[in-house]
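Removed from the display is one protein chain of the complex; every other protein chain stays in position.
Lettered A and B in written order, each chain numbered from 1.
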Amino acid sequence: MSAAAATPVALARARSNIPGLILLAILAIAFPLVPYVLHVSDYVLNICMNSVSYTMAVLGMVVVLGYAGQINLAQAAFFGIGAYAVGLGTVVWGLHFWVSFMLGLGAAAIAGLVLGLTTLRLGGHYLAMITISFQQIFDLVLTNWIDVTKGPDGIPGIEPPALLGFHLTDKRAYLLFCAAVLYLLIWFVWWLPKTRLGRAMRAVRDNELAAETIGVHTLRTKVIAFTISAVLGGIGGSFYAAGFSYISPDNFSFLRSIEFLTAVLLGGAQSPFGAALGTVLIVLLPEWLRFLKSLYLAVYGLGVILIMVFLAEGIWGLLRNTFQRIRKPVAPVIGAVPVLHFEIKAQSDRAVLKLENLQKHFGGLRAVDGIDVEVAAGTVHALIGPNGSGKTTSLNVVNGIYRPTAGRIFLDGIDVTQMKPHERAGLGMGRTFQNIRLFQTMTALENVMVGGQRDNNPMEGGREALVTRALSALDFVGILHRAHMIVRSLPYGHQRLVEIARALAAHPKLLLLDEPGAGLNQTEKQELVGLLKRLRGHGLTLFLIDHDMGVVEKVSDRITVLNFGKKIAEGTPQEVLRHPDVIAAYLGEGPANAAARA
Amino acid sequence: MPLLELRNISSAYGSVEALRGVSLHVDKGEIVTLLGANGAGKSTTLRTISGLIRPTSGEIWFEGQRIDTLAPEQIVRMGISHVPEGRRIFPGLTVRENIMLGSTSRGHLSKQAMVEGVEEMFGIFPDIRRFADALGWTLSGGQQQMLAVARGLMAKPKLLLLDEPSLGLAPVIVQQLFATIREIHTRGTTILLVEQNAHMALSVAARGYVLETGNMTVEGTTSQLMDNDEVRAAYLGGHTA
Partner (left out) sequence: MEALANNLQVLFQGLALGSIYALVALGFVLIIRATNVVNFAQGDFAMLGGYAMILFTVGMPGNPELHIPGFAMHVPYGVAILLAAVVMAIIGLAFNYGVYYPLRNRSFLPVLISTLGASIFLQNTVLALFNPQPRPLDKLFNIEGVTIGGVFLDSQYLVILVFTILAVAFQYFFFEHTLIGKKLQATSQDKDMARLLGIPVTLMIIITFVYSAVLGGLAGMLVAPILFVSIGMGSTIALKAFAATIIGGFGDVAGAIVGGIIIGVIESFAAYYISVPYKDAYAFLALFLVLLFRPQGIFGEKVSEKA
């Protein structure tokens, strides 16, 4: 692209959807005002209050489940923490509503943090079980710790708060207030996926390993999502308590958690609007299905299964997909993009990557058996060797995916041996994967932006700068025109390029490439060689594994050869490819000879 | 009558690969290769033959019987053994157990027949004998590939489908592997080989087809394919090594 001076990138506005937005705004404003205009029974007001407070909790589910992909089956417990904080606080302890409210939020946040920190390191099953267990314990405590929680009798007489001296005792006024808070929260949840944190969450959901490797603090991201979910639950519970003036343990049971879950699934976990839709349905269904009498819950359980089978993205997802099929979204126009900037310091004597007696054993298998390698700055260094020689394992150890059994790894002089992958990314270590690991539900641009979000990325400015950087990276690899396409729909070769761009957005000092040519045909491989040479020309240090000798020969300055986990040769391509040990162990005969023997 | 015949097969797999009206045949005793770039539909072709994917249109005939509507379990019992891309050995079972499970389609085997069968496989793939009681996941890529082929052979198939056996393997291992493939062929197994490494593939096969984005574009004997400029440019790249 042109080397024009950096002009602000022309980012397209979100697809224009004015009619829909206006409709939504009208409905939103009308809803809490209707009771002032028409006479509505207390019963209807209660349903509205239910819907509003429940939706707040369900919004929490959108964040933790829809965005971050983590299950939370204790949302009713967090809801209950908020409710009991207000109930106990105002009725029993005589505290001001807003003080109790903040206490409740604090308690919910702490509970969420503790649960999250202990369990989110592990897989989804653990989280499911722990949250259910927490829910059960919460229930036990509420019912049995009668001295504090008043047990099954519950807490009556909770009063709505005062707002700026104005007591909200009129149910309609309280509803209006709660609706306003709800809209605020909906806006927050709607805006979240577009932020750094939101993208990090979606990256974790789509491919946690890749996210961790390119610099996302995956644990921290998951814990934040979970804590946000808990806090939203607590907020909902607090307003619920004041709205219904009486709370008791059976409102905050496991069944309620299931209802929140069902609401977010029925409505659509990816969207706050889906959450609202699903919640309204969940609140109204028991009323509509009253005729089923004692069979209602059994039918409910069946319904959950049916939703999972037939309505994966929820009703909102269904509506949105249908809408998009009717009116195909137009890809935004991309203006001129500045040339990708490489932040490479002047060549120093120090090796960018140094492996010192690196060892990795899997039980008895010595996959990497003591290798020493130094990669000089600004060079392309290849690691080759027969299969089983330890190349991929070495790369995974350098990257931090495996802990070495012994030995040390230095990145530009810093000992990174004990660091997690995202910490190494934060020091400038980038990586691509042999089996492409992109965030499938995100666009190419978003994928690359996540790459640029690593810690200490030497880049000034906020979102605009990040977007510009990402677009420049995509331009550098030649697929700027695909920036706004969901990567799932891109051809294989282009996905490979997106992965490289994602690494480049992070201003890497060192780029680890795991079989970058895998799956490419000859033409694509030639283009790859060209790209790698350009990267070297900019002073980037590359450390790559590949089996295609043509690629390796053309692109490498130095080659290290492994066999059975040990280094057997090292030098320039010319030296190495003539070394008798290497020829014997690795290169074998050329195919021409093989064909002659056929 | 050819052993295997695909007539105008179209099939879809996710949104990436698809086949459009592909026809090919393999005669008894041949090695035929299917070439093409990643995404061309080579793996989809094999998966359609072995029954993992149901074709959307067209017919597949094997030994005079239609098989395109059958389940994979039935197709393997008829004598087609598919060694899929990516090794896919059972990581938590031993090498020996992996090979033993390869005999499933032959029905119940006596203990002696089983032991003999496993021995025969170690004879063809001596490099993995020393791992006989090691768990599959501890083997290297090349060793896993050999195990996968051994497991596929254990079924004593009439037709062996090999999906990119060279992928990710070093040149010397690839040559050993292809020497073994030639040996298997000489012993009487018909082979349909899908490969990206066109050099090696054409060194063992007599005939080949080229797929490009789901369409069959070129077919011919090995020498015809080696002479074809299009094929050479896209796959042989004009480089040695």
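What we mean here is this: contacts are C-beta pairs under 8 Å (C-beta built on N, C-alpha and C of every residue); 3 or more make two chains touch, one makes a residue touch a chain.
Quantities reported herein were computed from a predicted structural model and do not represent experimental measurements.
Taking the full assembly into account, the omitted chain touches A, B. Among the residues A:L140, A:A180 or A:L284, only A:L140 touches the chain that is left out of the figure.
Residue A:L297 is the one among A:L184, A:L297 or A:V339 that touches the chain not shown. Of the options B:T104, B:Q176 or B:N215, the residue whose C-beta touches the omitted chain is B:T104.
Although one chain is not drawn, the whole complex shows that of B:E73, B:E119 or B:D227 it is B:E73 that touches it. Hidden from this view is one chain, which touches chain A at 65, 69, 71, 73, 118-119, 121-126, 128-130, 132-134, 136-137, 140, 144, 209, 254-255, 258, 261, 265, 293-298, 300-305, 308-309, 312, 362, 392, 396, 399, 401, 433-434, 514.
Taking the complete complex into account, residues 50, 52, 71-73, 76-77, 81-82, 84, 88-93, 97, 100-102, 104-105, 135, 137, 151, 155 of chain B touch the chain not shown.
The rule is short, and it goes like this: only the chains that are shown with their structure count from here on.
Inter-chain centre distance (chain A to chain B, centres taken as mean C-alpha positions): 38 Å.
Those residues of chain B that touch chain A in the complex are listed here as 15-16, 37-39, 138-143, 167-173, 175, 178-179, 182, 196, 199-200, 202-204, 233-237, 239-241. Taken together, the chain A residues at the contact with chain B in this complex read 362-363, 365, 384-389, 434, 488-489, 491-493, 515, 518-526, 547-550, 553, 585-592, 594-595, 598.
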